[in-house]
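Complex shown without one protein chain; remaining protein chains in place.
Chain nomenclature is as follows: A and B, assigned in order of appearance, with residue numbering initiated at 1 for each chain independently.
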Amino acid sequence: MATRKTSEPFWWLLFAAGGMVAALLVPVHLLVNGLAVPLGWTSISHARMLALAGHPLVKLYLFVLIALPLYHWAHRFRFVLEDLGLHGWRTPIAILCYGGAVAGTVATLWVLWGI
Amino acid sequence: MSDATITLEVTRYRPGHDREPHPQSFEVPFQKDWVVLDALNHIKDRIDGTLSYRWSCRMGVCGSCGMMVNGVPKLTCAAFLRDYRPGPIRVEPLANFPVIRDLVIALDDFMEKLRRVKPWIIRAEEKPVSEGEYRQTPAQLETYKQFSMCINCMLCYAACPVYGLAPAFVGPAAIALAYRYNLDSRDEGYRLREPVMSDAVGVWECTFVGECSVVCPKGVDPAAAIQRSKLAGATDWLLSMVMPWGGRR
Partner (left out) sequence: MSEPRVERPGLYYPKLPTTWWLRNTNYFLFMLRELSSVFIMVFLVLFLVELYRLSQGPKAYGAYLETLRAPGWIVFHVVALAFALYHSVTWFKLSGVVQVVRVGERQVPPSLVTAASFALWAVVSIVLLWFMVRG
């Protein structure tokens, strides 16, 4: 049986790294940035947030925090769609999901560049 | 023997006659030491001799009596009627496989995949028998032992939605066995199995539903074998990227 060269290991590594980042870091950010700050349990002033996000190391951290889990999403969502019976659409699904993650990575770089 | 009975709803399918399988009910004596296989044998011996199914050892070793019992893949020799009281008990052929007749499924696909992963010890160079056996420490045995318990009963394939949706997938048991030989200190066949494992229909097809490991009657963990093979494959790939001159094992 002929075997095909596949890019799966590449995407799987990004998925695994993104899943780990999401598991370790996302819950606390969801709690603080998604609930505590909007609900006024705590406040992070514009000046302080800007000073924080402007620091190169924090920028690097934010890049890892946002970009990597996008690949985790892309990988899982791609297989969810396939598991829901869309096997005939494998290639377009993969392009859309991973393409979305790449677009998100570029957007993250652009936003962080502008801070 | 008491007068109590229990109903089995058994899937019937006669090739060339039925368009699709349909259930047929049989009332069998309820005995607390009977397993589903005993009930099927009772049906075949006493009620309807045309019922077809596979079985052999009736002690959880041969792996031939796997069927869906109430929708769950089970060895019918280990599924006690008393655990399904008051019934009825649905007995269907193993899911995801083509049905030949009644409860008998086609094995060809699994057998072909099993051969493809070369589940035997491969040596770069065999040493002559006169030089003695290939020795192994207990710790080396321990690394792969649980994966060697597989009896090829195919319950894991019946539990795997990925195999159900994409039958080309090499599947849990075959990959677990490939992994078992890859882990074996006496084996040198990693490179030969890799093309099958790292193929698009190999380990990468798995989405880690994990049900294969839940239904395994022998405590094998095929899901872990597949994910660990992904990790090994991905590490290999990464090494070959950063060290193209030979980072691969």
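The working rule: contacts are C-beta pairs under 8 Å (C-beta built on N, C-alpha and C of every residue); 3 or more make two chains touch, one makes a residue touch a chain.
Because the structure is a prediction, the values reported are computed rather than measured.
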Notebook entry, point to check: Which residue, B:A95, B:L155 or B:A173, contacts the hidden chain when the whole complex is considered?
Noted result: B:A95
Next item on the list: Give the residue, chosen from B:C62, B:L192 or B:A224, that touches the chain omitted from the document.
Entry: B:A224
Notebook entry, point to check: Mind pulling the subunit A residues that touch the left-out chain?
Noted result: 4, 19-20, 22-39, 42, 44, 46-50, 53, 62, 65-66, 69-70, 72-73, 76-77, 79-80, 83-85, 87, 90, 104, 107-108, 111-112, 114-115
Check: List the subunit B residues touching the unshown chain?
Finding: 13, 15-16, 18, 20-21, 71-72, 95-100, 106, 109, 139, 142-143, 161, 164-169, 200-201, 207-211, 214, 221, 223-224, 227-228, 231
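Here is the rule we use: only the chains that are shown with their structure count from here on.
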Next item on the list: Could you please state the distance in Å, as a whole number, between where the Cα atoms of subunit A are centred and where those of subunit B are centred?
Entry: 36
Margin query: Which stretch or stretches of subunit A touch subunit B in the complex?
Written below: 1, 3-4, 6, 8-10, 12-13, 16, 79, 82-83, 85, 87
Notebook entry, point to check: Which residues of subunit B touch subunit A in their complex?
Noted result: 116, 161-162, 165-166, 195-196, 198-200, 204, 207, 230-231, 233-234, 236-238
